[in-house]
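Left out: one protein chain. Kept in place: all the others.
Let's turn to subunit A:
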Amino acid sequence: MDQKLSELVEQLTTSGEPELNLEKMKELKKICRTSDEHISHIYHLLMTQLNEDHAEVRFSAFQVVAELFTRSHQFRTLLISNFQEFLELTVETDYDQPLPPPKEVAQKLKKLAIKSVQEWHEKYGETYKKLSLGYHFLKQNKKVDFQDTSARTLAERKREEEKQRRLENIYKEKAKQAAEEMQEMSEEIQANLIEMENCFKLLMPDPFDFSVNGVESELGRTEDKAKAGSFQVEKEMGLEAPMPGTLDDEQPCCSKDLPPVTLNQKTGESGISGSSEYQEEDGKGLSERECEADDMNEDDSFIRKHGLGSHTYNLNLEISTDLKVCENEDNSAVVTNLLDICRLIKNKFCPSIQSWIQLFTKAGVNDDRLRHAIDLKRQLEMALKKHEALNIECQQRERKVMKDSDEEDDDDFVEVPEKEGFEPHIPDHLRKEYGLESLAPPQAAKTQGIVKPAGPNPPKRPKTNDEELDPTCAAATWKLIRDKLPKLPPINSSVPGSPEPDTSTESINKQKKREEDRAIAPVMPFGIDLYYWGQDQPTAGKILKFSSQHRFWTPNELEEEVENKEMEAMLKTRYITFPGKFEPVKHKCRAPMPDGSLCERQDRFKCPFHGKIIPRDELGTPTNPEDQAREAKQKFEKEAEEQDWRDPEFMREIESATGVDLGSSKITGKGKGGKKGKKKKYPNLTDLKQHTNTSRSRLQKKVFNKAAVKRVVSAMNRMDQKKHEKFANQFNYALN
């Protein structure tokens, strides 16, 4: 029976699972209830298991203990008599005796133990004095918070609190900063918002606010939408309706469908009224028209009375439901401004407000500041929404600017006479003044022929010239080239009867080639000597001899200058090293890696792992067939090699699982597998040693290897000894 009991306990505690095996537990309990002796026996068994240095064993043992504790008085007495040790082993009361790894299970054990102790104390605390003492000990001395489920120690809690406090302080500080920043920025935001609002008003009048409407209609680029009850006739101006007088098909006005008789009048009227505030004038206009029409036609009176042109009157109202603001020259300033503000809001205000709100929420600020920030954000968002709803159709900004400047050149810009003394391009008619031949190229004449009739300022420049004079535009560049290039051909062509046109083409070709070469040729830094290259330098290669420094005495005759041919030659030779330009490697090795990816190394010629870099497709296989063959061969060789060191243990495992002989015994026979045959005792438990198999530990094994340490020590000793010899301070002597 005892044998069975210990077996059961061992099985239960070494299962490594978070839950106990119910059947085994039942069996265990059945045995335990038979006699007290078994209970004391199992108590000792469990205590030994609790002493194991493995948290999973302890955890399972503790679960068994908890099961038995609630059932047997005898077990309770036994356990409580040794409650100190029990607490040390499960709740970690002794600082010097921490719970064993794995850490998560240890934490779980601690939690469970604390919870159980509390439950036990509630249930049995009165009768078992030591239990309640232990409970109080945990509560008061170890400061275990039984409500705190995470079962943290006092130190941990303190650390946590401190961290929290520090963070809070930081947040508070940040929130304060943000509040100040907000204070500063909110004015700007408000100003921008107001500006934007005004822009909206200008662009898009409020249908109910007629006074504003009047002003805006003059600006005339709004397109009011019929809202709810009041319908408005669309006014269209700007690009779509460039001329207010010529109402065209686009205008969904009823007048289009009118018979010709009334049409004249109507169109005339509507033309006069300038299409603005059509709906306002509607009533008035009609009544006027009625009066006029009275004498015209009696029969039409009915029709007229009802403001209808004819009986066959079809009224088609096209009420556009989407807002659209088109940009034209009238509103461009407003639109530009609006867009600027929008950009400002999107890029600057919104992110900063977002960050403020985040800061406030993090810092737990819950007062006006946060509200203010949220208000601001909402306002900004509304403004942005409004902007989007406006659906502003902007023209291409850059192009427009160009065109505008072109078109309005005459009107907007005051012509400034060319600055004296600086003439980037001398106009044709002035060339004589400068003593130059008139270029008079035909194309120039063409372009310049369109000189406008003289205005108040005579040197009215032609349009193209304007462009060309602007150094930033492409035309100017082109002109520059054009100006330069003709310089050469004229020399050729200036010779009137140039006999060989082929030579000229040849030379042109040569020149072209030269140009190309010049384009390819690298620009190198050079010395000042090149600057004087070919010129005769009087002092070159001459050595001045000052024979004596003496004040009074001089040697009678000595050539003061010695010519040195070598020196001269040296001065006339010049080496310029040209190492070429560094080109970064663009290709990758792209050899397939064992994990399926491709090698990312960017070596120029050879990858240290995969050899010569060869072209490969996207799967990493070489594109050249011979490379493919070589690679396949290598792979085969490698595999053959691998056969030798295949893990016999792993193979044996597979064999035992599948029952197929893979020949592991063969390998074991010659290899080291024999000593590895020891099987793990408890396969279900987490292997504690495995945890230590990290790169660090492996390195440790290497570095702190006894032999290695010895080697290092001896080397260092040798170095120390060498210190007392010659040249000790030179490193290359020190190590040999």
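Basically, a residue touches a chain if its C-beta (ideal position, glycine included) is under 8 Å from a C-beta of that chain, and two chains touch if they have at least 3 such contacts; residues count from 1.
Following the convention adopted for this analysis, contacts and distances are computed from a predicted model.
Among the names given as "Brix domain-containing protein 2", "ER membrane protein complex subunit 1", "DNA excision repair protein ERCC-8" or "Non-structural maintenance of chromosomes element 3 homolog isoform X1", UniProt records the absent chain under the name "DNA excision repair protein ERCC-8". Screening A:72, A:90, A:116 or A:328 for touch with the missing chain picks out A:72.
Across A:7, A:53, A:126 or A:720, the single residue that touches the chain missing here is A:126. For the chain missing from the display, the contacting residue among A:13, A:49, A:63 or A:93 is A:93, taking the whole complex into account.
Contact with the chain that does not appear here is found for just one residue of A:81, A:190 or A:391, A:81. Residues of subunit A that touch the chain left out of the display are 25-30, 33, 70-74, 81-84, 87, 93, 123-124, 126-130, 133-134, 136-137, 140-141.
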